[in-house]
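Removed from the display is one protein chain of the complex; every other protein chain stays in position.
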Amino acid sequence: MKRIGVLTSGGDAPGMNACVRAVVRTALYHGLEVYGIMRGYSGLIKGEIVRLDTTAVANVVQRGGTILKSARSQKFMTREGREEAYNQLVHHGIEGLVAIGGNGTFTGAELFEREFGIPTVGAPGTIDNDLFGTDYTIGYDTAVNTALEAIDKIRDTADSHDRAFFIEVMGRDSGYIAIPCAIGSGAEIALVPEQVQSIDSIIETLQRARGRQKSSLIVIVAEGEEEGNATHIATQVKDAIPELDARVTVIGHIQRGGAPSAADRLLASQIGIAAVEGLINGMRSVMAGIVDRKLVYTPFHDCITRKKPLNHSFVRMIDILST
Amino acid sequence: MKRIGVLTSGGDAPGMNACVRAVVRTALYHGLEVYGIMRGYSGLIKGEIVRLDTTAVANVVQRGGTILKSARSQKFMTREGREEAYNQLVHHGIEGLVAIGGNGTFTGAELFEREFGIPTVGAPGTIDNDLFGTDYTIGYDTAVNTALEAIDKIRDTADSHDRAFFIEVMGRDSGYIAIPCAIGSGAEIALVPEQVQSIDSIIETLQRARGRQKSSLIVIVAEGEEEGNATHIATQVKDAIPELDARVTVIGHIQRGGAPSAADRLLASQIGIAAVEGLINGMRSVMAGIVDRKLVYTPFHDCITRKKPLNHSFVRMIDILST
Amino acid sequence: MKRIGVLTSGGDAPGMNACVRAVVRTALYHGLEVYGIMRGYSGLIKGEIVRLDTTAVANVVQRGGTILKSARSQKFMTREGREEAYNQLVHHGIEGLVAIGGNGTFTGAELFEREFGIPTVGAPGTIDNDLFGTDYTIGYDTAVNTALEAIDKIRDTADSHDRAFFIEVMGRDSGYIAIPCAIGSGAEIALVPEQVQSIDSIIETLQRARGRQKSSLIVIVAEGEEEGNATHIATQVKDAIPELDARVTVIGHIQRGGAPSAADRLLASQIGIAAVEGLINGMRSVMAGIVDRKLVYTPFHDCITRKKPLNHSFVRMIDILST
Partner (left out) sequence: MKRIGVLTSGGDAPGMNACVRAVVRTALYHGLEVYGIMRGYSGLIKGEIVRLDTTAVANVVQRGGTILKSARSQKFMTREGREEAYNQLVHHGIEGLVAIGGNGTFTGAELFEREFGIPTVGAPGTIDNDLFGTDYTIGYDTAVNTALEAIDKIRDTADSHDRAFFIEVMGRDSGYIAIPCAIGSGAEIALVPEQVQSIDSIIETLQRARGRQKSSLIVIVAEGEEEGNATHIATQVKDAIPELDARVTVIGHIQRGGAPSAADRLLASQIGIAAVEGLINGMRSVMAGIVDRKLVYTPFHDCITRKKPLNHSFVRMIDILST
């Protein structure tokens, strides 16, 4: 292998730039040429491909977003799209790819490899942390810290006014962000897709907390919570406890941005190095991840089809800590 | 005057604690006793009144929210409520008040003084900065910085995905928060109550920006904007420019919390000192403020009835800077 | 067991309060009474012991420092001191202890248990992360993030002026803080106690980086680095490369303070719960820790005498990433 490409795809996540930097530097370290593919598979099809040298990734390790930009590509979902992508790679002499992204990214890469034989090693870049094959995804630690800092500020108001706040954090399919936010903010409840709580039990928990003279109450709601989003739940609770001064806030897009945390920079760097060295060693259609502090490569197929279970002991923790 | 009280009222604002601390320390410095009245006028009526010494305000200068808590009181709006409040003050031997809050707070205090003769000096504590009689209110600088830091994070995503973001910041009656956020974030447009822009002109400005190859667009919307809130405006813009990948985010309650900025701690301290020294010097029904770096006392009546105009040169700045 | 005590000892670390909160809430959850012992073993000897209820630990999860205060106690190193401590515990009816701290804390607790039979379960509270028996100590993640944010700021100046900065971070015996700071800041070199580099090799690495047109250079130095501290090393480098515009900065005490990160709040909560449940289950002279995401109890003796080795792959990473 002489020349590889790197792209970011799907939603951006803090640490993607640290990962791109690691990919570039590792490729150069091992004597490879490296090209940046702009806007994910979309830019690959269009040939938005630029040579990257060491200074191209200087001073980006601390930046949020992705200097390679990201996009979702309908066309790459088609055989014709992938053929155009393949022709671009052949044209540029690129023999392998590092794809930084999530499930959708890896699904496309696996198909691409099967059809056209271009090997890809994946890097888990998503704030959601819902990928099998790695304890943590790149961007997750930063997103949790960003959400928690926001909740800390909201609690100032909750305490000052003896209010209840229903706070929605990201997490379409999992409570990975909601759970540490709830534990770290001293919330009374975390509502997560993995463990449905009825409205009645939510109301009961809040009534009990009020009985213990808690002046302010925090409920953390994952956006994918089955009982509905924060506004929906707050409305039902207010119906049941009319004297509750309840507010709703959605933390929203700030969770995707910002300078990556130390843990995310470290993880992104480890995985960027591992992805390139995996390619060099002949790997294909696997994702580099860290499990129990050890580097592991997991087939894309497993990453896509298997579910990483939420640690249920965390839910018990919230019960104890809100005593 | 031997004994004074201090209360916080209305929405909480970062720096209120720094102001309470300054009130307490200044009172003690001048040999007065000082009492904290919990939950604003509501706690005053109920007699939630506690003696404060120097250690009661140790280590609070950096804390958001208000250690005296805040509440809105319907009862203080009635003559009976104010009479109960007066009786509480007589009972505790409190001869003067420092009231930290906004327009509603000062309206109540002025009435109270007229009816019962208890002098109050006010401190402008609100993130909105819409009070006449001071260049800046306590909490405003922090709120702007909090909003701007959030917008910085959102721009990471906007840039990575070539998106437009419509971002709603606080400001029911004014663009004081929206304007510096727009200038400081490199936004294309700021929509503020003071200067209505038609949807057509908004669309035209965004079309022009797209013509200049701007890949990401930021529109800052004050919550009190006449054309409607961020969601409403974004919907109309998307109708006119369907190819725009537009998102909406509401910064929300985080703008009220957090550790106060250096400027807010300094301002809160200056005003806290001035409020107590104003009381000692026989002032009543005035608000302490800083105008052009000088301490001024403005009658409550003027604070309530006069409007502090937004500097219109700021709107021109956004035009120039988004060139 | 009916009544337990909790204390913090040694240098303070962010997350200690989150741990104290978890200890208190878990004790109450299981029907125990819980007492806070002020100023570590020093306060224990003097009987500075206060009952803690659930509100005593409300709103502290996000605070740096320790509400129980900390101190080093010479007297507890003596048999007489420990006897006084024992008498205090008997007097207060306290039957078990949770001690949050580091090696010195556990050494004292083990001796105390052997002599007087009072069981202690330890919680690893130190920013240094150099304790055997847990992957991470409480406070470590926050300290690294604080140092890294400071280094990010310094790099603004380094880049603007094409300067070299020698930056000293904490770590008397280990490079645990220095290594992620170096990887996360894009540093050219990390100098750590575990892997001595000669001045000649440092100079050679920097010369090579200059040859690659790197305009600014960052060297991270752990305070316990064998070749000497940052100032000493910078002086020698400047002698060898006189044209280098080199500066030294010591990050210093800020690394011990600040609101704990999400990871530290979570870890502190897990360990606080585990410590109390360990006591209830009859454990003594063990430290609760998390290894590979699983809760483990390690005998104090092992924590004190065994060394947790630095992951040497990290040093190789810096070589690659500074390509």
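Order as written gives the chain letters A, B and C; numbering starts at 1 within each chain.
As a working rule, contacts are C-beta pairs under 8 Å (C-beta built on N, C-alpha and C of every residue); 3 or more make two chains touch, one makes a residue touch a chain.
This one's a predicted model, so the numbers in the text were calculated from it and none came from an experiment.
J.: Going by the touch rule at the top, give the shown chains the omitted chain contacts.
T.: B, C
J.: Identify the residue among C:H30, C:K46 or C:K69 that touches the chain left out of the display.
T.: The single option touching the absent chain is C:K69.
J.: Pick from B:Q62, B:Q207, B:N281 or B:T305: which residue touches the chain that isn't shown?
T.: Of the candidates B:Q62, B:Q207, B:N281 or B:T305, B:Q62 is in touch with the missing chain.
J.: On chain C, where is the contact patch with the chain that was removed from view?
T.: These residues of chain C touch the chain that is not shown: 8, 11-12, 14, 39, 63-66, 69-71, 146, 150, 152-157, 159-162, 165, 247, 249-250, 252-254, 256-258.
J.: Pick out the residues on chain B that sit against the missing chain.
T.: Where chain B meets the chain not shown: residues 18, 21-22, 25-26, 28-29, 54-55, 58-59, 61-62, 135, 141, 144-145, 148-149, 152, 155, 159, 180-181, 183-186, 212-214, 259, 261-263, 265-266, 269-270, 273, 292-293, 311, 317, 319-323.
Heads up, the rule we're going with is that only the chains that are shown with their structure count from here on.
J.: Once you've mapped the touching chain pairs, tell me: line, ring, star, complete or other?
T.: Looks like a simple chain-to-chain line, open at both ends.
J.: Looking at C-alpha means, what's the farthest chain from chain A?
T.: B
J.: Any idea how many Å lie between the Cα centroids of chain B and chain C?
T.: About 39 Å, centre to centre.
J.: Whole-Å distance, chain A centre to chain B centre, using C-alpha means?
T.: 35
J.: Which residues does chain B have that touch at least 2 chains other than itself?
T.: Not one residue in chain B touches at least two other chains.
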